[in-house]
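One protein chain omitted, others in place.
The block that comes next holds subunit A.
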Amino acid sequence: MLASLNARALVLSLVLLAVFLGLWEAASPKQNLSGELTEYELLMGGAEPKAAVPPPSAVIGKAWEELSNPFYDAGPNDKGIGIQIGYSLYRVLTGYFLAAALAIPIGFLIGMSPLMYKALDPFIQVLRPISPLAWMPLALFVIQDSQASAIFVIFICSIWPMLINTAFGVAGVRKDWVNVARTHELGALKTAWIVILPAAAPTILTGMRISIGIAWLVIVAAEMLVGGTGIGYYVWNEWNNLDLTSVVFSILMIGLVGMLLDTAFAYCARLVQYQE
């Protein structure tokens, strides 16, 4: 019965997908190509296809075309979807891991020292609610490089969940386990490595998972602003081209890549999970 639950869920998902795509296809206005056009209609641009949200069949066709050659590069405004996503991933992962390299040690410090917690808390509380894009002008001015500014925006938006979760996880390590370390005369580093890090790892990984999700949300907006390359730029560029098929296709790709990133982190989280 349990195994068939998955099977039934899959069937239901497929049915819902088919219904949704069917309704979408049916709702898309058909281009009026049959019949003679009056001269007036021709003058009014009646022969031109009407701009409309493309039907799923068009999107699937576009996806096939793009995905069969994802890495072509035909100039600054015409690159394959693979290249665009590659740029976005590079920025996200660079900013993200820079943030992790800073957030996890500082989170450890805050979690272990009530003094540091109290001292740093006001800064965190003020900086955390700032929309990452609000940093963009300042970053552009200080860094003087749009690519690095996009990475900085990713850095600043992914640092907070990791910082806060690390501090929370470290501070919440069960006293019994800390006592185990104390009674075995483990030094500060060994205590951190043998007891506190593994104990806090699930909470830290949760923070990292939230952060990567936010970073992927923010990169699209950031790239729309800085332009040049990346999936966010691609969406905006296709909007300027009024190529809605490509817009819909790239929206789906953003969702797909986001899901893959989340799945990867969920897998890592399972590796460090322990049962009490």
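In this text, contacts are C-beta pairs under 8 Å (C-beta built on N, C-alpha and C of every residue); 3 or more make two chains touch, one makes a residue touch a chain; residues count from 1.
Assume contacts and distances are computed from a predicted model.
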Which choice in "Nitrate ABC transporter ATPase", "4Fe-4S ferredoxin", "Cysteine sulfinate desulfinase cysteine desulfurase" or "Circularly permuted type 2 ATP-grasp protein" gives the name that UniProt lists for the one chain left out?
-> "Nitrate ABC transporter ATPase"
Among the options A:L186, A:L225, A:I251 or A:A269, the absent chain makes contact with A:L186
Among the options A:M136, A:V170, A:V195 or A:V247, which residue touches the chain absent from this view?
-> A:V195
Footprint left on subunit A by the chain that the document does not show = 176-177, 179-180, 182-186, 190, 194-195, 198-199, 201, 272, 274-276
